[in-house]
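One protein chain omitted, others in place.
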Amino acid sequence: MVSRDRQQRGAVSVLAVMVAMVALVLGLAACGGGGGGANDGETTTAEAGPVKGELTISNWPGYIDPGKSGTVAEFEDKTGVKVQYIEDVNDNNSFFGKLQPQLEGGESGGRSIFVVTDWMAQQMHELGYLQEINADDLPTVFENMVSNLRDPSFDPGRKYSIPWQSGMTGIWIDKSKAPEIKSVNDLFDPKYKGKVTFLEEMRDSVPLVMKAEGVDPTEATDADWEKAIEKVKGAADSGQIRSFTGNNYTEDLTAGNIVAAIGWSGDASIIENPNAEWIMPTEGCVLWSDNMVIPVGAPNTAAALGWMEFVYEPKVAADLTEYITYISPVEGVKDLVAPELAKDPLVFPSPKFQENCSTQVSPPDVDKVSEAWANTLTG
Amino acid sequence: MSAPARAWAWLRRNALPIYAGLAVAYMLIPIAVIAIFSFGATPKGKLTFALDNGFTTEYWRTMFSIPELNDALFTSIRLAFFSTLISTAIGTAMAIALVRHRFHGKRLANLLIVIPMATPEVVIGASLLSMFIYYSFTLGFSTLLIAHVMFSISFVVVVVRSRLIGFDRNLEEAAADLGASPLTTFRTVTLPLLAPGVVAAALLAFALSIDDFVISNFNSGTTVTFPLYVYGVSLRGIPVQVNALATLLFLVAVIAVALVLIQQRRAERMAAVQPEPEGTAPIPLPGTAAAQ
Partner (left out) sequence: MTSWRQRLVPYWLLGPGLLWLIFFFVVPMYFMGELALYSGSLTTGGFELTWAWSNFPDALSGHGEQIWRSFFYAGTATILALLIGYPLAYAIAFRAGRFKTLMLFAVVAPFFTTYLIRTIAWKTILSDDSPVVSVLQTLSLTPGDGRVLATSGAVIAGLTYNFLPFMILPLYANLERLDLRLVEAAKDLYSSSRVAFLKVTLPLTMPGIVAGVLLTFIPAFGDYINAQLLGGTGQAMIGNVIQSLYLNQRDYPEAAALSFLMMALILAIVLVYIRFAGTEAFMGDEDEERA
């Protein structure tokens, strides 16, 4: 018995030493690599060229007309490019979170195009994760882009982002239960306690609250943001706000759990409640776009540019709009869609309809305000 | 005995099966709901969990009509299958070593088993991703498999170990005394007795893998698994076919096991009919199913 123990212990020490060595080696390797720097070096411009080969696109779900007569199939037929269309952008932050390590190293995970919202595009650009786009390579795009999207504050002249679709954030109400709600301030009315939801996206909910208080989000200071967040936090703590949602507010609306929600204009197709209606708040809405961007390390940028050109052709854009019912960035689509759709102010809003709307912005000190907002969400 | 007294006595005798039946019903309630709504017609083919539009079998007939859904499902099943295989094998071996053998560093090994279970998924997912990138692994099925095996091992070890503890070594000693080599003993005595624990662990590993979202999201590259697909489409409306497929999966699993049962029954009945040659009937081991 004793000798066996001693020999066992001997064998154990060998194992222990082996493990320690492995750990040491790996530790050294890790120390050597470190966190890597931010992607310094000049920004590259996406190269144009003959449109062929393979193309991988990451987009939001339900943002394209599917199937054999869909946009992807049409593009493949026309150009011979083989497209892998992945709908894995569920949320700007999660998508960023999972791509960040690769982008940091100059890789795009095989993707040639992402579609992300304005502020995320801006953030990626500032971190050096995007390639620039030469307007000369995209004649159709720049000819057909609607005028109010040509020169946004976050990307003047559209050097790295090309709009895919636009939308508005406003208020969905259940007409049969709360017809008198007209403004975001009404959502704080104790009458509706526990029956309203806000969006968890800070750049959707907080600007609306600020606007209702008379503050212009595009000129708001950090203090303005924090004051609005305080107001929301108070409502959350008291139970006035039922929950902060992604787009699952549509489930609550359908089920009748809530009477009002801050939500997006294009979600009509997934809310099965005949009494649900999207209203433009009296103080105006938040306007946002989702944009196509070309990341660093993107393979086959020529095909990516070809795709952008393709979807800016009015007929193609019209097919898209008919299916997804968001606001098209392409001029002339209104004349090509079905008449009832052309009259829908949510899909073809007139300038008058949108006059009080603000574009979606980030706060000046993003980290500080994000932290205040996060504390509200996870209170 | 009066009628109420008899009823009460019946209730007490069968309290356990009734309770268990209620528990199983509770577990299956959402499945029933899912199944029911897979027959509900909806205007755009998107799941609404409302029966306002009547019933239809359309979604069952077109169940395989969405290629992305089929691919995602197939990927998930393949992934779960291999993940289960590898993690169950590795985990069972570890459990045996941890319970049966003495060695230094046992406490450390035990700790190493428990810690992954305590780590939040976003942390495991993100840190694995960083490591994969750092060492230039290509993200895809293989990185998913690595991740799934990794988080399953701990669970397998704990389940198998709970069966091993207090295991009666006398049976194995008896086999050894009768002249069986360690390998034969393992094969004919230990493994069959371990089997229910290993099966339970494998089931858990399979469930963990097929249902995983967060870690898969980080480490999948452009591969799409079933949960990733469902999360994606939930933003714009889940096609009702998903419900139909989910229900089908459930039914297939249950039917497959039922078929195995029927097969076993038939084999046993046939063995009972044919007379056994002397001395080759297996001795029922105490405490196992055969002895009941």
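Each chain carries a letter (A and B) given by its place in the written order, and its residues are counted from 1.
By our rule, a contact is a pair of C-beta atoms (placed from the backbone, for glycine too) under 8 Å apart; a residue touches a chain by one contact, two chains touch by 3 or more.
Note that the structure is predicted; figures quoted are calculated from it, not measured.
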| item | value |
| --- | --- |
| Partner chains on view for the chain not depicted | A, B |
| Full-complex contact with the absent chain, from B:118, B:178 or B:272 | B:118 |
| Candidates B:19, B:55 or B:81 - the one touching the absent chain | B:19 |
| Residue of B:33, B:174 or B:191 touching the missing chain in the full complex | B:33 |
| Candidates A:127, A:268 or A:342 - the one touching the absent chain | A:127 |
| Among A:204, A:224, A:251 or A:267, residue touching the chain not depicted | A:251 |
| In chain B, positions touching the absent partner | 16-17, 19-20, 23-24, 26-31, 33-34, 37, 47, 49, 90-91, 93-94, 96-103, 106, 109-124, 126-128, 130-131, 134, 146-147, 149-150, 153, 155, 157-167, 169, 182, 193, 196-197, 199-201, 203-204, 206-207, 210-211, 213-214, 226-227, 230-231, 234, 238, 242-243, 246-247, 249-250, 253-254, 257-258, 260-261, 264-265, 286-287, 289, 292 |
| Where the unshown chain meets chain A, residue by residue | 1, 4, 7-8, 11, 15, 19, 22-23, 26-27, 30, 34-35, 37-38, 91, 93-94, 96-97, 100, 123, 126-127, 194, 236-237, 239, 241-244, 248, 251, 255-257, 366-367, 370-371, 373-375, 377-379 |
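By definition in this document, only the chains that are shown with their structure count from here on.
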| item | value |
| --- | --- |
| Chain A-chain B separation of Cα centroids, rounded to whole Å | 36 |
| Partner chain B, residues of chain A touching it in the complex | 5, 8-9, 11-13, 15-16, 30, 33, 56, 60-63, 84, 86-88, 90, 94, 97-98, 101-102, 105, 107, 109-111, 246-248, 254-255, 269-270, 272 |
| Chain A contact footprint on chain B (complex, rising order) | 42-44, 46, 48-50, 52, 68, 102-105, 126, 129-130, 133-134, 139, 217-218, 221-222, 224, 228, 231-237 |
